[in-house]
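Apart from one protein chain that is not included, each protein chain of the complex appears where it belongs.
We just call them A, B and C in the order they show up, numbering each chain from 1.
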Amino acid sequence: MSVTATRPTSVAAAPSGRLSPELCVQIYDLMLRARVLEDRLITMYKQGDGFFWIGGPGEEAFSVPLGLLVDKGQGLDHDYLHLHYRCGGTLLAMGADPVNSLRQMRNAATDPYSRGRNFAGHYSVRAWNVVPVTSPIAIQFAIALGTARAQRAGTGAKGITIVQGGDAGTAEGDFASALIWATRRGEELPLLMIVCNNRYGISTPYAGQHGYDQIADRGKAFGMQTAVIDGNDPETSYTALRHAIDYVRTERRPYLLEAMVSRLRGHSSASGANLVKGELDCLERFERVLEDRNLMSRAGMDELRERYTVELAEAHKRVRSEPHPAPSSAWDHVFADKDLVRGEA
Amino acid sequence: MSVTATRPTSVAAAPSGRLSPELCVQIYDLMLRARVLEDRLITMYKQGDGFFWIGGPGEEAFSVPLGLLVDKGQGLDHDYLHLHYRCGGTLLAMGADPVNSLRQMRNAATDPYSRGRNFAGHYSVRAWNVVPVTSPIAIQFAIALGTARAQRAGTGAKGITIVQGGDAGTAEGDFASALIWATRRGEELPLLMIVCNNRYGISTPYAGQHGYDQIADRGKAFGMQTAVIDGNDPETSYTALRHAIDYVRTERRPYLLEAMVSRLRGHSSASGANLVKGELDCLERFERVLEDRNLMSRAGMDELRERYTVELAEAHKRVRSEPHPAPSSAWDHVFADKDLVRGEA
Amino acid sequence: MATMIQAIRMALHVGESRLGVTDIFGEDVGPPLGGVFTGTQGLKTAWNTPLDERGIVGTAIGLALAGQRPVAEIQFCDYAFNTIDLLKIAGNTYWSSGGDWNVPMVLMTPVGAGIRGSIYHSHSFDATATRLPGWKVVMPSTPRDAYGLMLSAIVDPNPVMYLMPKALLRVKGDAGDPIPGEPDDDKQLSSMIDAPLGDRSAWRPRWPALEELYIPIGEARIARPGSHVTVLTYGRNVPMAVAAANELAAESIEAEVVDLRSLHPVDWAAITASVRKTNRVLCVNEDTEITNFGEHLIRRIIEELFYELHAPPRLVAGGHLPGIGLADNLEMASVPQKDGIKAAIVELARHEP
Partner (left out) sequence: MATMIQAIRMALHVGESRLGVTDIFGEDVGPPLGGVFTGTQGLKTAWNTPLDERGIVGTAIGLALAGQRPVAEIQFCDYAFNTIDLLKIAGNTYWSSGGDWNVPMVLMTPVGAGIRGSIYHSHSFDATATRLPGWKVVMPSTPRDAYGLMLSAIVDPNPVMYLMPKALLRVKGDAGDPIPGEPDDDKQLSSMIDAPLGDRSAWRPRWPALEELYIPIGEARIARPGSHVTVLTYGRNVPMAVAAANELAAESIEAEVVDLRSLHPVDWAAITASVRKTNRVLCVNEDTEITNFGEHLIRRIIEELFYELHAPPRLVAGGHLPGIGLADNLEMASVPQKDGIKAAIVELARHEP
């Protein structure tokens, strides 16, 4: 990366409390699956089995804990997720089938997230309150205000709203809108705002575009609870997320969490999707931790990676034979005739 | 108002240093002219000599000092002004002819600011770098970034850019854009951002819409110099503005100044334009100061007011006979054939 | 009879008390003002937002996704132009998610000229709104339609843009065209539901016993029957076109004024029926004339009904001007007026094929 060299000193160190061995292994397993999935998607792209790749290799140490901690379900008593395009790890940790990601990558008719219409990583799962991921940067910060309002103190709703974006995108006015609307006195919203700071927006470095050290500083002006964490450490991420989610759920007030993460394959396939030198790899680092703690062996981890890789390679083969959407299907779903979000079926 | 009761404790007290008697009298004279002008515009509205009134009665103690302190002129070596619709005092202090405001109120063809096209108080004076005032709230904060960039450190420009808006309008993303773009490290802009906080947006009170005590707090997250002042006191305003303008001009960095002001006639003619109870009147207060200091007598002030009132009443009569724009003039000025802003004439 | 703005307010009351509307919001929509045109006075779910149209539209989308039935207001459509991307999102979410999430929101906003609103406060929004696939777009011209279209908009599972013709908001309905349940007497209605001047903190509205009335989205209405020329229009231009047509009856020209009411989906059957009858078409609206919704209607008529036409269809619309000027002369010259509509009808009626 080198995260250690560039990470500002205000980034919190991992808390002394470690997670349980079982949880560590579970997180590792999901991080690995998420990484192997991204590798497969990139392979698909390089083989011409998809037009464009974008995703989250380098964010697994953060995205996986998030998926584990979310209160998953449908409706106001569960958490709404307004994610961006690097959240595959979160979906996997919530129990998504990775094969569906391959389907979206291949724009197959069987893609359950968008029916072959949207790019990879653009999830939509109404049953789990996962609001459609969409391309315009930062608009999710404006939209999240609505689900959060429906869950605000006094409504009796138990769920909270979680919204996530990248560092560069915080320059859009919608990020400021979220700060303003979430902190209105007497009308505070149960909103967890997450910024995954990989220190780039496509080719543009963080330095020179911001007038503060950390984006989380912007929340302080609004009296918000904030934290900056090492998002490359899954234990730190888990602990910080648990704290933030608990706070929002209990206090029904907003929280701004900034996680410093890596961008291992560059921005997207548009910049080649090749491994980038100098970025800290959270998976490798966590593997060393697990070895040190004797929770996993090198051989065991290699075997696991091999197994997942083979599984997805086989799934890829199967998905290859699934059909693309028919031309006429472009006209499906222009207007709804049922009010699905109100429970009509 | 009562300003004293509701004004947060962080509002700076008037500095002990008073302004010179001459300057006090000059400021008073301009405040009075500005007030009398607004009174006349409201009268015109009530007499049906104009469709809509909006303006700045209650902001004179701030707007007049601003007009006096601006480096007036055309081009990069002078200050650009991106004002809103309550800045009549600033224009008068810069030397504008109040009769032109009557012309705009009456949407006369002779209105030099918009040729009978725009509402009262929507100034435009290219010769003085006064950028057209326009209705959409807060967009001037985005546009000001451009004139400020043209004047940034290294360009050699001597002028600075001054942008002003109301309190409620700071919720628009453009206010955040200005904070972000003006403070980019190494690319800081010579931008004085002013918020005139009258504690209302039309009918909506400040309380309940903001998550901080003062709007200026938002600048702190960006490492900006900020101040909150009693904008009802012309001496405080003058001193604070002089300091802020000097800072921006010398350091070529941004500054955020929040002035607490009054709204003596409500939002606009849409809410009646009648005197509002409980708002502190800066003109009355300053008259008492001048009396106390023996700089003006009550009789002298009354006489002055009478004189200006009569002058404008007469001007109003004259303006009444000026023509409205011809229907076909709607088609004038759709496209420019000269590059006026580049000096073509 | 209720005015259009009272009709809208009553529909919103029905919405919040019977149809599941949880949030009616926008700038100055809540107490004390209840909307710059009084449309939201006395509503129990009305609240004031920050001055941030993007937050308003974003919140509306989010509330809809959460299964609420939000009604959001943009104070003037002139101030909706920084939210077009969000409006596009509202319109494409159902499609983009392959039918996973619908977005049952209503966005209401005053449109058009006629009140000397100057460069801002005079914009039209119909051209822009019809360029938002996934949205339904309605615009009433009578209080009863305003009421019935709002109820339909509220229960529709899709985003519905509800355009309020500014110049008609204070116009009362025709006696023969009541809102079911409104009192006969205007004064009585006003005393029940209009907020008093001055301090309103203790005031509560008394709502009449309103019945539900759903004007189906996608159904036009013949505002004035006629057989010589078809006028396709909506909103403010409907009464203007009817007045023009009535005046022309003296010259033995009978124009049929079709009040589209829904711009999308448009009532193509009604248009076809009228054009087949009159063989001459005039489209009237206030929006700027280049890339205008009336041009769409003309294109489709040309494509599908060319050989029915006895004259080239015409458009009377706003000039392609950067703004509508404040002065009377400027406003009148910039958007359709009755005389221009009359002249166009006469020209069409007299046109020899």
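Following the convention adopted for this analysis, a residue touches a chain if its C-beta (ideal position, glycine included) is under 8 Å from a C-beta of that chain, and two chains touch if they have at least 3 such contacts.
All of these numbers come straight from a predicted model, not from anything done at the bench.
For the omitted chain, the shown partners it touches in the full complex are A, B, C. Residue C:R131 is the one among C:R131, C:R200, C:K277 or C:K338 that touches the chain not shown. Between the chain not shown and the residues B:Y45, B:F62 or B:W181, the one that touches is B:W181.
Between the chain not shown and the residues C:G91, C:P157 or C:P336, the one that touches is C:G91.
Within chain B, the residues in touch with the undisplayed chain are 75-76, 80, 111-115, 117-118, 122, 124-126, 131-132, 134, 136, 139, 141-151, 161, 173-174, 177, 180-181, 184, 332-344. Touching the omitted chain from chain A are residues 51-52, 107-109, 114-119, 134-138, 168-169, 171-173, 201-204, 208-209, 270, 324-331, 334.
Counting the whole complex, the residues of chain C in touch with the unshown chain are 54, 79, 81-86, 88, 91-92, 94-96, 119, 127-128, 130-131, 133-134, 264, 288-296, 298-299, 302-303, 306, 312-315, 320-323.
We take it that only the chains that are shown with their structure count from here on.
Centrality by Cα centroid goes to chain C. Most remote chain with respect to chain A, judged by CA-atom centres, is B. The mean-CA centres of chain B and chain C are about 37 angstrom from one another, to the nearest whole unit.
Rounded to a whole number, the gap between the C-alpha centres of chain A and chain B is 46 angstrom.
Of all residues in chain A, those touching 2 or more other chains are 173-174, 177, 180, 184, listed in ascending order.
Counting partners per residue, chain C has 50, 52, 54-55 as the residues that reach two or more other chains.
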